[in-house]
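Below you will find the structure I want to go over with you.
Heads up, one of the protein chains got dropped from this complex, but the rest are sitting where they should.
Each chain gets a letter, A, B, C, D and E, in the order it is written, and its residues are counted from 1.
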Amino acid sequence: MPRPITLFTGQWADLPFEEVARLASGWGYDGLEIACWGDHLDPWQADDDGYVQGKLDLLEKYGLSVYAISNHLKGQAVCDDPIDARHEAILSAKVWGDGDPEGVRQRAAERMKDTARAAAAFGVDVVTGFTGSSTWHMLYSFPPNDFDAIERGYDEFAERWGPIIDVYDAEGVKFALEVHPTEIAYDFVTTRKSLDALGNRPGFGINLDPSHFAHQFLDTAAFAIEFADRIYHVHVKDSRRFLDGRSSILGGHLNFGQPQRGWDFVSPGHGDVDFEAFFRALNRIGYAGPLSIEWEDSGMDREWGAQDALAFVRRTDFAPSAVAFDAAMQRDA
Amino acid sequence: MPRPITLFTGQWADLPFEEVARLASGWGYDGLEIACWGDHLDPWQADDDGYVQGKLDLLEKYGLSVYAISNHLKGQAVCDDPIDARHEAILSAKVWGDGDPEGVRQRAAERMKDTARAAAAFGVDVVTGFTGSSTWHMLYSFPPNDFDAIERGYDEFAERWGPIIDVYDAEGVKFALEVHPTEIAYDFVTTRKSLDALGNRPGFGINLDPSHFAHQFLDTAAFAIEFADRIYHVHVKDSRRFLDGRSSILGGHLNFGQPQRGWDFVSPGHGDVDFEAFFRALNRIGYAGPLSIEWEDSGMDREWGAQDALAFVRRTDFAPSAVAFDAAMQRDA
Amino acid sequence: MPRPITLFTGQWADLPFEEVARLASGWGYDGLEIACWGDHLDPWQADDDGYVQGKLDLLEKYGLSVYAISNHLKGQAVCDDPIDARHEAILSAKVWGDGDPEGVRQRAAERMKDTARAAAAFGVDVVTGFTGSSTWHMLYSFPPNDFDAIERGYDEFAERWGPIIDVYDAEGVKFALEVHPTEIAYDFVTTRKSLDALGNRPGFGINLDPSHFAHQFLDTAAFAIEFADRIYHVHVKDSRRFLDGRSSILGGHLNFGQPQRGWDFVSPGHGDVDFEAFFRALNRIGYAGPLSIEWEDSGMDREWGAQDALAFVRRTDFAPSAVAFDAAMQRDA
Amino acid sequence: MPRPITLFTGQWADLPFEEVARLASGWGYDGLEIACWGDHLDPWQADDDGYVQGKLDLLEKYGLSVYAISNHLKGQAVCDDPIDARHEAILSAKVWGDGDPEGVRQRAAERMKDTARAAAAFGVDVVTGFTGSSTWHMLYSFPPNDFDAIERGYDEFAERWGPIIDVYDAEGVKFALEVHPTEIAYDFVTTRKSLDALGNRPGFGINLDPSHFAHQFLDTAAFAIEFADRIYHVHVKDSRRFLDGRSSILGGHLNFGQPQRGWDFVSPGHGDVDFEAFFRALNRIGYAGPLSIEWEDSGMDREWGAQDALAFVRRTDFAPSAVAFDAAMQRDA
Amino acid sequence: MPRPITLFTGQWADLPFEEVARLASGWGYDGLEIACWGDHLDPWQADDDGYVQGKLDLLEKYGLSVYAISNHLKGQAVCDDPIDARHEAILSAKVWGDGDPEGVRQRAAERMKDTARAAAAFGVDVVTGFTGSSTWHMLYSFPPNDFDAIERGYDEFAERWGPIIDVYDAEGVKFALEVHPTEIAYDFVTTRKSLDALGNRPGFGINLDPSHFAHQFLDTAAFAIEFADRIYHVHVKDSRRFLDGRSSILGGHLNFGQPQRGWDFVSPGHGDVDFEAFFRALNRIGYAGPLSIEWEDSGMDREWGAQDALAFVRRTDFAPSAVAFDAAMQRDA
Partner (left out) sequence: MPRPITLFTGQWADLPFEEVARLASGWGYDGLEIACWGDHLDPWQADDDGYVQGKLDLLEKYGLSVYAISNHLKGQAVCDDPIDARHEAILSAKVWGDGDPEGVRQRAAERMKDTARAAAAFGVDVVTGFTGSSTWHMLYSFPPNDFDAIERGYDEFAERWGPIIDVYDAEGVKFALEVHPTEIAYDFVTTRKSLDALGNRPGFGINLDPSHFAHQFLDTAAFAIEFADRIYHVHVKDSRRFLDGRSSILGGHLNFGQPQRGWDFVSPGHGDVDFEAFFRALNRIGYAGPLSIEWEDSGMDREWGAQDALAFVRRTDFAPSAVAFDAAMQRDA
């Protein structure tokens, strides 16, 4: 049986939730990964049975399943340093409050716990999201880093996220970090360190999104094999490098979609991700969860793209073999 | 709204015009770019209202639009030097006359003016074509060129084409040179010089055909950006390099389709042109005109190919984005 | 008219013959290349008219044609040295007998003659298969080869296969060796030598399978051109290299499907074979026989793959051109 | 006349200045680019004539010239945000003071003015260095940047560096920013913006170091052409990418020399910089200043490397042509 | 014994012959390939014994040998069409005469015969040079070529050069065409055709210059193998491609040395020619003649370059093996 294909609603939060559900259903998606922003899902209302039931009824109306809930934006605030205007812009007034960094971090952490409870209320066992990072701004070591400070960043991450994961464990929900620049884990080395910092507890795993790997020249398929037992959720998103000697791979403080960028997000199948190798790796590790299309391409019509992406995944995500070829050829007449 | 897809009739001039229209319509083309050879269109009859109306009626019968008229063959004779048997083979007797080079050039120039009038009569505002070149034969500088002579070639081009473009301006029609080896412009440098030679007047622009760029290792998308305001028409045609150390990229005096050639034309999507990058560039510059499939592949059945090419363009030419992704993600619940 | 597409039944011998026929027919295949193992075809019963008619009736029931019969496994035993447990595992008890190598070789040779007779009984004029090789184990010259011994291997091949091909000639059937590592011919040089050893007699030709070429870095299209008049049958099968500096291109005594292999077989269109170049070469040499899909991919569901492969070939195998483009453009109005 | 080759003393500050001079002279260097740290040069003593003369005498003793003075470390503190322990580690106590960020920035700015005066005292007309950046930490736009804030970073840069450059102008000295990640300019786009922010005043230019370009996939030769009139000084330093699908191009919070890094600095000629193209570009723009070897390679013996680097530059940096080849071939006997 | 290394004097014709001899000798060259232009060699004076002896004395004075004489410029005029101002610029007044094309061609042909006689007088058995071509200007087939006309070009070549080669045969001298764009032969196909046109007579062979192959993507080593028995002389010259998507591989009517060119000549070892593979091929075919450095690089100082090139060839041109390794390892103690 093929893996279900879902649409991540995060990039559609300008539309009402029902409109997104109606579109996704019409295009043939199997379900949604619901973002906790816009009117799509408010985890603070998850203890309101009517609110939850209303959402579930609406999904049933459109024949859609939910395999994961996303709360990237608040997760980002849990560890970040500095906390500044960029966070104010993406957090609700309740979480931002007076903007005192430590207060923001703690309120964000509480919301992440609530999200576990909301997921449980929805009957969903994975929450995807970000963690933030207190050391990301030290990426390029100049002025020279005190590398002990980098190590302390993992300690701080563990101190802040340990109690959150306790709630996830209690609720029977797993948290899946989207490995991503600006987060505590963004490549092989930092993912290993992050998992180690939390003692490799099962409550904390990975939402594997290959679009953040391609521009780092990382091999997503190898990553899936390496961290096989912690791949809890998968994003289908692509990125493409545009390296002509005049555009930096760093992106260069340019917004997505600006032509001088050295790389950008593109619709799945239009970029540098080797999805066939990636899906073969998912077959090998036995990943049976959803493939969630996080659609973002600043050069393509969004609705055209969401359909193109679905068709691309349907024709690329094949099931593994159940036959041993040697056996079939073993004995002649 | 997607761009209309047309079929260029030049490679189908062995078939009667109506047969081409019937086929193109049946395959799902939106329209035609009509060539002024075979029985497809005779610009000398454009002042015959009945002739024009007959063509228009036929197009309406098959539900086809016309966005451009092509007159490549006569345009070639306007500037070329030498004028020889190769021209006699592609020009009508009326234009060739006694074959005296200067007479040929002047009669060809008059026909190009007539073509503007014919286009106006058809309600079409773009004529595609060639210009010829008095310096092409000096491509490789041995015996060493007098590079001032190269410069004088642009002057001569301007002298011959200025009066032609005057007629185009008067008729409200634009001329679109297909940038192409053997023409006055065939790459970035020569296109810039050609436009400058005519004072960058708006009546003279470009019919951008990527198949002539790929074997020169030129970047069609970058060309579209560079000359954005002069892209008046677009051909969809492809070429592929076959470089194994024994075939020269020059082509080597071999006819198209001969196996030892270092490059050859192939059906769109089967060659080295990066159409996705090209179409994204067209989105960026806001090009809304037709994508005209000029089909030529000496190794593929023509009718199979014309359908394959149409399907290729339909699935590759997507509309640009109308959404700002940041806005969608900006505020959580 | 396009080439017929058949399914090679060798990798489906775990299923009853009729089940394979039913599946292939339902997916849209034009015919079968029937393997002489499992219950698919027993050449020893080919003189039983009822047996033959029963097979033919079944094929007619499912609307399938047969263009070739395969007897790879017994062919392998004709020249191989050593003959050991690996052969015992793939040969029937009647051919294996007491396992004395020379006896095995001679019985296998007789079965290859019977296969020619079976093909004739079926009205089929090509048998595909292997030859074995007495020198394959000397591939890497250490301890240093006596290269005269290599030459003698071709002599032995000719001595053993000459009498077999006599039967093929008598029956009006051709034998098509699948050029393949472990056979007497596996690349350009050894194919040339093998054909020469048999005096280039027309009864012995090639079953061209590109999957054995890609991991050797050989150009299948060039091979088709080089041996144009001996290409009697074509397999559509693919292979992909996985070279990351830690996996050897040699395969490393690992079974197909093991992740550390440096290359492996994959479903057509998913590997390194350039099928477009290959099919263009087949057009050039006028090959009009079947394209027989030998499906093997240890990472993909077999039934999904057989359909994916068929669709891939249908959209990739186009007919050659019947139009001279110059003629079409030759004369303007 | 070839360009002089100097050794940048920054990576040798663990050795006394005279020892560095002795070594460099012995290896055959033409001069030094003196760093303002260790005991190499103290700009606060530049008004002490005896101090200056002592340095000059020492250089004369070893036959070395000085073409530039470096003050990277204090320049970094002028614009940086945040100012933290990393700065404390590289600044003198006098500049760090109580560590209040704005105070640190202002004291650092004053030291940069003193460095201009020191340079003048030494008869040197170029100071190389860094600027810092208040927006570097916003490199990857997540949480989403307010891109107006990026623009304001250039304004702040101009406000802080304008008065410094006033002193440089007064002293007849130019400041040459080493375009580098963590600085206000690190690629084509940001360099253009930085120069524009200062009104393209001649007192502020570039110290072009290709090692910071190679891992960004930037073309140093093209950069030299693009900013030809602002190339005031050149570093010879190299970097190499190690991209195996498991190491990120970002470097990954790993110290230089750690094996999992996706790129690292290496001795000139051992990395990805195309020095021949770079030096040809310098020839084209007429750059006649020093080539200053900034030697850093955590895998090579430093003294071996400094000699290897000098030999590499001597054999790679050729003078441009003074002959027109056509003229030479123009007329036969 | 290594092959002798000579300097081709063509690019040094602005200097007096003795000055060139003095320089070449001082740098360590073994000899000269003397060009028939400037004051270097006048074939019309070859019947003046004193003139010849004077040259020979001068060579002896500087310890230089001569292995070949070059007469490229007049050879070019033998077949060219058109004959125009470019030829006037490179021919002496005696050859140009009144400029009537046929007269120019015939006088040039006579000078090529004289050159054979001059070579014989000098005791030299190879003359290098060009042939011109009556069809070069039809390189790109638009307007469409009459390909029979291309074939007739080879006939004309044979008619004009046959009588010249008769003289070479009589004098015991061979003519070596430098395979080169603008000549009758410039790649594999055209070389084969040219040799065939002259009946593969031994008097006409090849001066193999790899710099004209690299930008055509041709494999010089394979060419040497293919035409092994006609390689009479070898030039050491290099070229480099600069393909960034904006520069055409065609060169684009730009003079050598202009920055927008897609390829240009560079000093040996600085370009795309694989000299190691080339020299190994020369070893394989047993070529024992000179390696003649034709030095041309518009971005490098000529005298620096001539020395750099000599050093490059000395360290790259090794002798073939005379040992069979198997024999050495064959028997243990």
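The rule is simple: a residue touches a chain if its C-beta (ideal position, glycine included) is under 8 Å from a C-beta of that chain, and two chains touch if they have at least 3 such contacts.
Quick caveat, the model's predicted, so the values are computed rather than measured.
K.L.:
Taking the full complex into account, find the residue in D:L7, D:L23, D:L59 or D:L73 that is in contact with the omitted chain.
P.N.:
Candidates D:L7, D:L23, D:L59 or D:L73; residue touching the omitted chain: D:L73.
K.L.:
In the whole complex, not just what's shown, which of C:E60, C:D146 or C:E159 touches the removed chain?
P.N.:
Here the residue in touch with the unshown chain is C:D146.
K.L.:
List every residue of subunit E that touches the chain not included in the displayed model.
P.N.:
Residue positions of subunit E that touch the missing chain: 225, 276, 280, 283-284, 315, 318-323, 325-333.
K.L.:
Mind pulling the subunit C residues that touch the left-out chain?
P.N.:
73, 76, 80, 82, 85-87, 89-90, 135-147, 149-150, 180-182, 186-190, 215-219, 222, 243-256, 260, 262
K.L.:
Which positions on subunit B touch the chain that was left off?
P.N.:
244-245
To be clear about the criterion, only the chains that are shown with their structure count from here on.
K.L.:
Applying the touch definition from the top, give me the chains sitting in contact with each of subunit C and subunit E.
P.N.:
A, B, D
K.L.:
In terms of touching chains, how many steps apart are subunit A and subunit C, taking the shortest path?
P.N.:
Between subunit A and subunit C, the shortest chain-hopping route counts 1.
K.L.:
Looking at CA centres, what chain is most distant from subunit C?
P.N.:
For subunit C, the chain whose C-alpha mean is farthest off is D.
K.L.:
By CA centroid distance, what chain is farthest from subunit E?
P.N.:
Farthest chain from subunit E, going by C-alpha centroids: A.
K.L.:
For the identical-sequence pair subunit A and subunit E, what's the CA-based rotation angle in degrees, nearest 5?
P.N.:
The best-fit rotation has an angle of 180 degrees.
K.L.:
Tell me which of A-E, A-B or A-D has the interface of A-C again, with more than half the contact pairs shared?
P.N.:
Selected pair, repeating A-C: A-B.
K.L.:
Can you work out the whole-Å distance between the CA centroids of subunit C and subunit D?
P.N.:
63
K.L.:
For subunit D and subunit E, what's the span in angstrom between their mean Cα positions?
P.N.:
The separation of the two C-alpha centroids amounts to 46 Å.
K.L.:
Mark out which residues of subunit E touch at least two other chains, giving numbers and ranges.
P.N.:
In subunit E, residues 73, 89-90, 144, 245, 255-256 touch at least two other chains, as defined above.
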